[in-house]
Each structure stands twice: as structure tokens, then as C-alpha cells.
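With one protein chain removed, the remaining protein chains of the complex are shown where they sit.
Order of writing sets the labels: A and B. Residues in every chain begin at 1.
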Amino acid sequence: MSARRTERARRGLGAGAVAALVLVLVATFVGPLLWMGLTSVKSYGEATASPPTLWPHEVDLSAYERLLSLDGPYPVLRWFLNSLLAGVLHTALVLVVASTAAFALARMPFRGRGLVFGVIVSTLFLPAFVFLMPNYLMIDRLGWTDSVWALVVPGAAGAFGVFFLRQFMVNLPVELEEAAALDGANQWGVFRRVVLPNTRPALATLAVLAFLGNWNDYIWPVYVLFSPERLTLPAGLRLLQGAYVTDYPSIMAGAVVASVPVIVLFVLTQRFVIEGVARSGLKG
Amino acid sequence: MSAALPTPRRPLRRGAWWTPWAFLAPFALVFGTFVALPAVRGLWMSLHDWDYLMPSKPFVGLGNYADLFDSTSVVFQRFWDGMAATGIFVVASVPFLLTLPLLLAMALNRRFPARTFVRAVVFLPYVLGVAVVGVLFRFVLDPNLGVLNHLLGLTRLDRVLHALGAGDPVPWLTAQPWTWVSLVGVTVWWTLGFNTIIYLAGLQDVPRELYDAAQVDGASPAQRFRHVTLPGLRPVLAFVLTMTFLASANMFGQSDLMTSGGPGTSTRTALMVILDTGLGQYRMGSAAAMGYLLSIGLGLVSIASFWALRERGGGGRRRGARARRRAAGGAS
Partner (left out) sequence: MSQPVPAPARPRPGAQPRSSGLSRRGFLAGLGAVGLGATVAACSSGSPSPSGTSRGGVVDLTFWNGFTGGDGPVMQDLVDRFNAEHDGVDVTMTTMEWADFHAKLPAALTSGQGPHIAIQHLDSLPTSAARGLLLPLDDLAADLALTADDFIRPVWDAGIYAGARYGIPLDVHPLGFFCNTAVMAGAGLDPADPPMDRASYEAALDALLANGVAGHWMSPHTFTGGQTLQSLIWQFGGDLLDADGATAAWARDEGVEALSWMVDAVHRGWSARDVGQDADIIALQNGQAAFNWNGIWSINTLDGISGLEWDVRRLPRIGSVDAAWAGSHNFVLTKQKGTTDDQLEAARTFVNWVSQQSAAWAVGGQVPARRSARESAEFQALAPQAAIAEQADDLRFPPSIPGIGDAIGELYTALNEAVLLVKEPREALADAAARADQVLADNRDRYGA
């Protein structure tokens, strides 16, 4: 009898602890975002008052009026769309180049394969910033500065993607290929009909990582984009903060406009994204 | 069909000799233009006084590199201050970014009602991106206008910080070491979810039988952690460590948005110095040299940490196998 009570007590305590943890986590991670929203609807005087107020005395939407056009000097919505476009195109390019190269390296013997693979892997150890300056010059030469191509193309042929997919493809049973070959498929057919479908989890993972990486990229867009309407979210918010140095309602409003579409997108794709990230650590 | 014969694991040869190269072509084009060529070109640039805006770019040999070791040159100070800042940030942030997500993952690694919601909430900052996080906390942490100091005042917790030597109001962004505390704290807030998710997957991958076997052997929770969880997580740990280390060594956004490298230049990381020299002052040769030096440093540390973790990898697997055998034999 007492064992059961202690068991139930322990479970109750456990449930209480979990509830407390959930509360703390939600407060920590959602709290600042709520503050961001509250500040964005206060007037400048109220937002910079000391001590700060919790709820705005009077809701002031002037910051949003300034930011919510597609053509103003700080078009936050356009920045979001630029980021989205760059992310999607970049991810698509990454998947295409990495999967084709990985297939060649994993499933097709040819002279020089080892060398090619070696060259690719050797760049794994070079951090991204080593390429920044020369790539800037290359982008300039190609006339791609201030364009979405500068964001999409340069980082698309990373060694990680090829390495990751190759690992996966190497482990696919050769019987699959043979079955397709018996049906008369050539290499392209094998690739399209056998290898790709069976690599889907790894492709999904790579897609998530590539998109997130491009989305979160802060440095490169800041230096390679100039016109306000071409900026991505990170570069744009930086410009906004610089322009409205202490006008916190405006800056917070910009952050809100930047966050809301992201949150919506995340809610819709959340399981996909999280599982993609989770899988990336497993190398399965 | 061919069930009787053992299938040879020879990969098939099909198509023309150029087929592999055709498959490699897209990658090779992008890789060649934006990875291989720049790697070499950067090296070439580092051997010149390469000013982007000036017509002539004279060859200076190893001059740019020498300047970085010459204490009287202007770049020497800037570069090594930057390296110091990067070093401080890495040492301060990596331990937290390794351990806190693990603890959180273990706490979340059980079924409870709001689990999916909590997972999403914790991951959300990462998806929002460094810019939103940076401008938000620039405001929240402002010593005079920020809500954090206001809350600390309300709860009297600021007394604790004053006792530790902080000024009044607590200078989260304008004095050291509080600025480092802020940067590390915000980085943890931003990326905790990412590492947590990876750990969670790793935890869920540790076979249940190992825990059962350990429990049968009478192991305490701490022992179970040491002998089952940690070894099982070793590859994931290595992955997270490398990723976190590289991310911290490349820290730029948080400093740029929250402190602009201040106070003084104490939070101006090596990467900020490189970018300011190369794309702010347009001295790309010098910046390229700095970049190569930094990457050599990073490479050395990476190799060292990799080697340290790899050493005991075999042992862990052996222990796991032993536990598995015991579980198979013991549980009846």
C-alpha cells in the first residue's frame, strides 16, 4: 500500500516538476518575444521611458505604418520574401548538385574518383570566411552583387552535402540497382528511380540544414547586398536598427514583421524541420 | 530470381566513360568557381597589398603575414585583440552550449502532454534568426531602458549582481565581464533548441536494453548516465562539439547587433576584424592573410578535439557490446 502511495507521490512530484519546467521554458522563450510585440505598439516616449511600462497606455501603430509597405525605405515584408526566395532556390540547387555528385562518388567507379573525393573532403576543414573575400570579387566580376544569385549560388557546392549524401548512398544495397538495371535502366534511370527515392530522409535532412543555414546567414548578405529592396531579413533588420538607433518601437515593429511570417511557416512545417535537424546528428 | 547465387557487391558499370563526369559536372562547376578557385585566389591575394579600390596591387610576399606577428604594426593589435575576443567567447560559450542542451534533452526525453509544443518553443529562436534575436536583446539588455534591469530591480536580484561588482544599473552591454555574459546568454537562448533537438535524437537512439541491463546490474542514475548514456551519445557529442565550436569561433551577428564590438573593442571578434579590414577598409590582402591564420588555428583545435574524442570511441562501443551481451544472456 505505502509503495503504491510513494509511487503515486513520485509520479505526482514528477508531473509537478515537469509542469514547472514547461512553465519556465515557455516564459524564457516566449517572454522576450511578447515584450518585442508590446514595445512595437508603444509610442517612442513610452517605449524609452524609465521605468518601462508593461502594457502600452495607448496603442500606437505608427511604426507599423512606416514599415508595412513594399516600397518604403525599410520594406520588411520584402526582406522576408527575399530571404524566402534565396532560401528556396539555394536549397534546390544544393540538393541537385550534391545528390548528383554523391551518386557519382558513391555508386560509379571511375578513374580519379578517389582524387576527386579527396579534394572535396579537404575543403571540409576550411572555414567559410576564407572564401569570403575572393568570392566577393568573383560575385563582383559576374555582376551578381545586389542580386539574389549572390545568395543562392556561392555556398551551394559545399563539401558537407556531398559527404553526407555519399555516406548514405554507399550503404544502399546493390540489389536495388541491379533490379533496375535488369529492367533496362541506364545510370540516370537508376539515379532517378532507385537511388533518389531511397535517399529521401537524407535529402530531407540536407534540405532543412541548407535552408536554415541560408536563412540565418548574416554576414554574406550584409556585404553583398546594397539596395534596401534587395536585402534579406538579417541585413535588413541591421539596416533598420542602424537607421532608427533609439526608436525602439520602430525596431521592434520591424522585428515583429520579420518574425510573424517565420513563425507561421514554422508552425506549418515544424515537425518536418525538427526531425530533419534531429536526423542530421545521427548520420544514419 | 538469383537467390541461389551470392550477389557480388560489385557496383555496376553502365553507360559511357563520361557518365560519372556528367553527374559530377553541376557540382564541379559551382565548386570550382566558388570553393576551389577562391581558396587558391585568397592565398594569392594574401601575398599582395590588395586594396579593392586602388588600381595597383603590389606583391608583398609574406608581408601581410609578417605584419600580423610584428607588434609595431597597426594590424597586429587589431588582429590579436580579435583573436583574444574570439577565444574568450569560445571558451565561455561552448561548455554551456554543450551541457545545457543535453540536460534539457534529457528532461524532454519522456512522454508528457505538451512535449511537441515545448520542443517547438525551444527551437523557435533559432528559426527566427540572429537578426531578430540581436535587435530584440539589444533593447532588452539596454542598461537604462531595458526591461531586464527593470525586472532585476523589482525582484531585488540586482543586489546580487551589485555584490558581484556590477555597476548600477547593471551594464549588460557596456562593461565587462557583463557584456560577455550577455553575449553568451543570448547565444544560448538563440541556439539551445538546435543542439537540444540533436541530443534528443541521439538519446532516443540509445537502445532501451542497455538501460535495462544497467538497472538490473543495480546501477544508480548517475552511473547509468556515465556508462550508458554518454558512451551511446559519443558520436552525437562529437558532432555537436565540432558544430558548436565552429559556430562560436565564427561569432559575428550577436556582437555586431548588440554591442558593435564594444565596450571599446573587447567584443570585436576575429571575424569582425577580418571583415572590417577586407570589406570595410578594402584591404583584402591583409584580411585574407588574417583569415588563413585563423583557419589554421581553428584546424589545430578541431584536430585536437577530434583526436581526443576518437581515442575512447572504440572503448565505448566495446562497453556497449558487453552490456548488450549481458542483457541478452541475463534477462530471462
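Simple rule for what comes next: contacts are C-beta pairs under 8 Å (C-beta built on N, C-alpha and C of every residue); 3 or more make two chains touch, one makes a residue touch a chain.
The structure presented is a predicted model; accordingly, all values stated were derived computationally and were not measured.
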| item | value |
| --- | --- |
| Omitted-chain contact residue, chosen from A:V26, A:L68, A:V121 or A:A181 | A:V121 |
| For chain B, residues in touch with the removed chain | 34, 51-54, 72-74, 77, 142-145, 167, 171, 173-175, 235, 238-239, 242-243, 246, 260, 262-265, 276, 279-282, 313 |
| Residue numbers in chain A that touch the chain omitted from display | 44-45, 48-50, 70, 73, 78, 80-82, 84-85, 88-90, 94, 121, 124-128, 131-132, 135, 140, 143, 145-146, 154-155, 158-161, 163-164, 167-168, 170-171, 198, 200-202, 204, 206, 209-210, 213-214, 216-217, 220, 223, 226-230, 239, 242-246, 264-265, 268-272, 275, 279-280, 282-284 |
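Note that in this section only the chains that are shown with their structure count from here on.
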| item | value |
| --- | --- |
| For chain A paired with chain B, centre-to-centre distance based on mean C-alpha positions, whole Å | 15 |
| Residue ranges of chain B in contact with chain A within the complex | 7, 9-15, 17, 19-21, 23-31, 33-39, 41-42, 45, 52, 104, 107, 110, 112, 114, 116, 118-132, 134-140, 144-147, 150, 153, 189, 194, 197-202, 205, 235-236, 239-240, 246, 249-250, 252-253, 256-257, 271, 274-275, 278-279, 284, 287-288, 291-292, 294-295, 298-299, 302 |
| Complex interface listing, chain A residues touching chain B | 15, 18, 21-22, 25-26, 28-30, 32-33, 35-36, 39, 47-48, 50-52, 93, 96-98, 100-101, 103-105, 107-110, 113, 116, 119-120, 123, 125-138, 153-159, 162, 174-175, 177-178, 181, 186-187, 190-191, 212, 215-216, 218-219, 223, 233-238, 240-241, 248, 251-252, 254-255, 258-259, 262-263, 266-267, 270-271, 273-274, 277-283 |
